[in-house]
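Got a structure for you, written out below as structure tokens; questions coming shortly.
A single protein chain has been omitted; all remaining protein chains appear in their positions.
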Amino acid sequence: MKKFGTTIAGFGGQGVLFVGQVLAHAGMLEGNYVSWIPSYGVEMRGGTAHCFVTIAEKEVSSPLVEHPEGLLIFNKPSLEKFEPKAIKDGFLLLNSSLVDQEPRRSDLKIYKVPANEMAAELGDSRVFNLIMLGAFVKATGVVQVENVKKALEEIIPEKRKKLLPLNLSAVDKGVEAI
Amino acid sequence: MKKFGTTIAGFGGQGVLFVGQVLAHAGMLEGNYVSWIPSYGVEMRGGTAHCFVTIAEKEVSSPLVEHPEGLLIFNKPSLEKFEPKAIKDGFLLLNSSLVDQEPRRSDLKIYKVPANEMAAELGDSRVFNLIMLGAFVKATGVVQVENVKKALEEIIPEKRKKLLPLNLSAVDKGVEAI
Amino acid sequence: MSRVLMKGNDAIGAGAIAANCRYYYGYPITPQNEIGEYMSSEMPKAGGVFIQAESEVAAINMVYGTSATGARVMTSSSGPGISLKMEGISYIAAAELPCVIVNIMRGGPGLGNIAPSQSDYFQATKGGGHGDYRLIVLAPSSVQEIYDFTRQAFYLADKYRIPAIILGDGFLGQMMEVVELADSAKDDEYARIPEKPWAITGCKGREKNIVNTLLIEPDTLEKHNWKLKDKYQQIAENEKRADLYRVDDAEILVAAFGISARISKEAVDMARDEGIKVGLIRPITLWPFPDHVFKNLDSVKGILTVEMNTGQMIEDVRLSVEGKIPVEFYGRTGGNLPDSTAIFEEIKRMGGM
Amino acid sequence: MSRVLMKGNDAIGAGAIAANCRYYYGYPITPQNEIGEYMSSEMPKAGGVFIQAESEVAAINMVYGTSATGARVMTSSSGPGISLKMEGISYIAAAELPCVIVNIMRGGPGLGNIAPSQSDYFQATKGGGHGDYRLIVLAPSSVQEIYDFTRQAFYLADKYRIPAIILGDGFLGQMMEVVELADSAKDDEYARIPEKPWAITGCKGREKNIVNTLLIEPDTLEKHNWKLKDKYQQIAENEKRADLYRVDDAEILVAAFGISARISKEAVDMARDEGIKVGLIRPITLWPFPDHVFKNLDSVKGILTVEMNTGQMIEDVRLSVEGKIPVEFYGRTGGNLPDSTAIFEEIKRMGGM
Amino acid sequence: MAFKGKVTIDREKCKGCGLCVEFCPRGTLELDKKINTQGYNPAVVTDQDNCNACGFCFLVCPDMVVEVEKIKEGSK
Amino acid sequence: MAFKGKVTIDREKCKGCGLCVEFCPRGTLELDKKINTQGYNPAVVTDQDNCNACGFCFLVCPDMVVEVEKIKEGSK
Amino acid sequence: MSTVLKKTRSLEDTKLHYCPGCSHGIVHRLVCEVIDEMEMREQTVGIAPVGCSVFLDAYFDFDIIQAAHGRAPAVATGVKRALPENLVFTYQGDGDLASIGMSEMVHAAARGERITIIFINNTNYGMTGGQMAPTTLEQQVTTTTPAGRDTRLAGFPIQVPELLSSLPGAVYLSRVSAHNPKNINKAKKSIRKAFQAQMDGLGFSLVEILSTCPTNWRMNPVQSIQWLEENMMEIYPLGELKSVEGVS
Partner (left out) sequence: MSTVLKKTRSLEDTKLHYCPGCSHGIVHRLVCEVIDEMEMREQTVGIAPVGCSVFLDAYFDFDIIQAAHGRAPAVATGVKRALPENLVFTYQGDGDLASIGMSEMVHAAARGERITIIFINNTNYGMTGGQMAPTTLEQQVTTTTPAGRDTRLAGFPIQVPELLSSLPGAVYLSRVSAHNPKNINKAKKSIRKAFQAQMDGLGFSLVEILSTCPTNWRMNPVQSIQWLEENMMEIYPLGELKSVEGVS
């Protein structure tokens, strides 16, 4: 893998930016160049949010991911917005709990994960985003699952450390779903 | 006369700027290029004031008069400051009522007018400055005396027009003193 | 036409009123206080509005408001006050609102002093505020030009919907010279205010109008930026102005603007008297810079730029000649004026004499 | 050394604290809000002071006050806020006070938008404020450089008693990358604060100190102006920096700074892959501009300047090559980034391919 | 004299803030379980007949997506 | 217990504003007819013995050119 | 017969960009209703601030000027002097008005400028992500007072109408709230009074409206309402702080 660009998109409040950060952190742990950039500013307000993560062997030129290798889609509007941008034969992982629509492109490698329901099974609906991440990493192989977990350990602040086990099992649950 | 630069200097409040304006106005009436520029700003505060007037056949380059053809000196500090700057053989007119000191230069054409005393004779000590101007114009011939008077008529605002006769006789008195 | 002896600062006021400017907002600062003082007494007589604003920031934003209504409006200041207006000027340029801004330059940086200077050239011509924008910058060199250029500035500002700057200096503001006033100004081309269908007047009988500089979508803002750039290009094509003096056979050129150009002219005459083939280029529009007059100067061996700063316009001169002619610099700063004799000496040196 | 994933804006804060900056005054504005937020939580921990000033004008004047006491101090903002600081910056430059000012550029002019831009190049390099002054302008192109240059900026500011600007853009501020932190920063050369005998601390045991920018006598101010000019000359001699990439045999050069340079680098690689001899010059100090790297480029047939504005640094490139090499321009504005493919196409066109 | 109300809520524009639900004195409104295309759980009228046309829902709605038709009922 | 005063005025630095003259309760000061080198008519002490060392001239002098020496006289 | 409560004429029929439960929308409606009731739509000029309400031009169907951050009162002055017969108002947040725009506000009031300021106090900088505002309460956590506002370092909340009350040019100064039906109705009356004072040529008027910012308060809209009532009202008491003779 020379360079892998991921677009992660969903509603504000779904943890899109956080998931991207975990992914980028995992990339860093593997000694790669990484960049992460959010959609920032007014558009965050209430509406949708997305971020771009690039993991590469060389320094990343633009942090913008115009033609993502991988799409991690949390809701319907994001599917509409970003599906056309993926590279040919790219990866598309959908949260099928919120996206009832079928992707239009036939070239993409498509994965569907009913993340909200799965999170409910874990007893905390908020971790659906890490389930998505686990599945995405498994499907694409962009980073090692182990490093995603390590990233979580490093990122989650001390005072919220007790949530770590739950987060780790969410990642595992995602991995298993693929 | 191709170009005649005059420096007029005295204490703030002595009407130095006004006298310069009358002189410049007279120059304009004779169809010449004229420029007038005051010392401006903080230095005015209480201390001394001076202005430069240039009357010339061509457009004046710098309004600054670095080497005046004529000096019109209202007080002692101004004599000290400006005497050295006059051109060789230039004109120097002194208010001898306030300047008890002798000029140092021997090349200058020097005129002394006890303007304050003469003004007192006219019954208004404030017009000593126009006495000085009358004498200066007579001595140098830089403009016609008639045009100085015409300038005064044009400059003095309507509501102070009743002072005009006094001003005109001050000019005459100065002319006579030469 | 009537000929009067007038201070530069007063001539700005007179020129503005002659151009049917009826709104003036300013904050005192030496050496341009007479502008506000003139306006405080003359605007009411002309049925206009004078406000001594609480600050330069407030003044420029009042200008923004009035200009948005379609009326002609002016503000004036010097160095520190002009710096404070930078955000506002950027907004006015972005919103394509016409107005006239006067900078009677004084010594800087910082509080500096109140003596004349030309050290705000970059600020005026390259854009002291943020973002890509340009202002029309006119540099008068006499009180007559102050009066005339002020009137023209309103005309150009309206024509292109752009702020125009009168870039003078403390001496031009403070000195008196003879001015021919345009008595019939009310009807001339400079006094005529064009239709402004975009103006904010209350939406009676029409769709609402909006004055706005927030273009949140990059594509929209980019389009606006290129549109502005096109407009600037058009102004550059139409409005460059320079005054040429004895340049025809010149081997040496002096480039100077404003009061420096007057003094340089004297030096040129001194040198010509000694047989040196020297001429003067006096840019009148500092933006758009009259680069065309610096082209095809085959006989010219050197250019001396004379400025009251440590070297600013010289960059535009160098950009204009594109390395074809060596460009040298003679500058005075801090309120000191260039000295015609010193310029003459420089010319002699460059002429190899 | 520790490697962390960090936002550009946070890296500025971290760099400042590592350089022993203990005073930060700022006013929120996107896309640099994280700087103030970082400082509000980290400064107290470091025993420093964070004030959310009431405005950018107040912030820069607080900087003036603290810098006068000899302490290291920083402010940050973007476009409109930087414009508001212009008067204060001119004062700080005039008083020769060291400080660091960060501009995370956004789209302009006016309110523009919050997307990344490079359109405040002129403002930063030519002096957006009044009077003759210069600022050291550093243009990072990665989060690592943001961190490093911030530390260096404090060092340079103190060394020359001059304000230094970090000129970034919204993307550099918002993006996360891996940064190697200088853990031992406290003792390194950037962290060491030199003696400042001129500092205002109360005159205990010494003559009074004065910080003042009013030099009322033209001769005094002129002397000060030339003294500043000399200092700027000295900085130009010592501190010019540029990054050269594949220029050795290049026939075409791309000139770009900051984030544009990263993207240009990709285009250069694309072109090299096709056998085009192209290289990249990335000015790191925008002032002093590294004109020296544009000299003696005998094999170079053309330079393409790539900027996120409508053409600003290109003037400095043109001034550097003095007409010897044609200089072309490719720009994107309004928050849009240059596209590496488009740059590649331009390179191909210039290479006659 | 009492009124009856007919309340219409623009489901797609509603942001599910819940203020109308909170202030409805008659418990006529609630937030839907299903999200709209914006991702919000919009307010829905559960018991139209119960509405007294007080207009509180209209007054407090920050998004102006509520309309209340006030229908004179005649005194009961 | 009364005081006598010795008042010194720096003639050359005095600006002749007249405030000391105005506020002197004993009429001890007046403005000179002759101007100083600055062009002002400076204040002069006309009747030193009459001064009671009240210090008003010192207090009101904006140019700090007045010094007052306060000399204890013993009770008369 | 039936009446319908619905969008008034001056409001554009478009989706608002505000967060769920944000008070801005409510105040937008009140302003437009008053303007329409006064039949002033075609003579009105609104000045938009920089802040979450920067997009006023998209929501109001009358002439709008978007001003630089904090400068709306100066822009309004420039407009009013040129259009003395028009209704000119600014709509400003607490950051825009009371922080960066302090000077323009105080001086517009001191001049007795015949303009009206609609002032949204939501105790923080909504648009830029929830930083401290001059109106942030003591101990309130914001993104730039992460440990709560420490008045010793970050100062005390500013009460705007109280601040302006000594200025003779300010003829009508009130504080209302947009957090429940009763207060919303009162707020509307107050806005009407302020506009009327302007059109009667009496002087400067300002209405402060206590508002919620659920997003940056990190509460849901209903909790926000409660927080406003329990915390803001004590520091920002409602009422007409100043209403000179002639205001009606």
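Chains: A, B, C, D, E, F and G, in written order; residue numbering restarts at 1 for each.
Simple rule for what comes next: a contact is a pair of C-beta atoms (placed from the backbone, for glycine too) under 8 Å apart; a residue touches a chain by one contact, two chains touch by 3 or more.
From a predicted model like this one, the values you see are computed outputs, not experimental measurements.
Trainee: Looking at C:37, C:243 or C:328, which residue reaches the missing chain?
Mentor: C:37
Trainee: Thinking of the whole complex, not just what is shown, which of D:10, D:37 or D:87 touches the missing chain?
Mentor: For the chain that is not drawn, the touching residue is D:87.
Trainee: Of C:5, C:21, C:71 or C:111, which one is in contact with the hidden chain?
Mentor: Only one of C:5, C:21, C:71 or C:111 touches the chain omitted from view, namely C:111.
Trainee: Can you work out which residue in G:142, G:159 or G:243 touches the chain that's missing from view?
Mentor: G:159
Trainee: Considering the whole complex rather than only what is displayed, give the residues of chain C touching the chain that is not shown.
Mentor: Listed in rising order, the touching residues are 27-30, 33, 36-37, 40-41, 44, 49-52, 54-56, 80, 110-111.
Trainee: Residues of chain D in contact with the chain that isn't shown?
Mentor: Touching the chain left out of view, chain D contributes residues 23, 25, 49, 51, 53-55, 57-59, 61-69, 71, 73, 87-88, 91, 200-205, 208-214.
Trainee: Quickly run down the residues of chain F that touch the omitted chain.
Mentor: Residues touching the hidden chain, for chain F, are 6, 13, 15-19, 22-23, 40, 54-56, 58-64, 66-72.
The rule we apply is simple: only the chains that are shown with their structure count from here on.
Trainee: What chains, if any, are shared contacts of chain B and chain D?
Mentor: Joint contacts, listed by label: C.
Trainee: Using Cα averages as centroids, what's the distance between chain A and chain C in whole Å?
Mentor: 55
Trainee: What is the distance, in whole Å, between the centres of chain A and chain D, each centre taken as the mean of its C-alpha atoms?
Mentor: Averaging C-alpha atoms per chain gives centres 34 Å apart.
Trainee: Could you list the positions in chain G whose residues touch two or more of the other chains?
Mentor: 18-20, 50, 54, 66, 68, 127
Trainee: Enumerate the residues of chain D that touch no fewer than two other chains.
Mentor: If we look for residues of chain D contacting two or more partner chains, we find 30, 80, 110-111, 113-115, 216.
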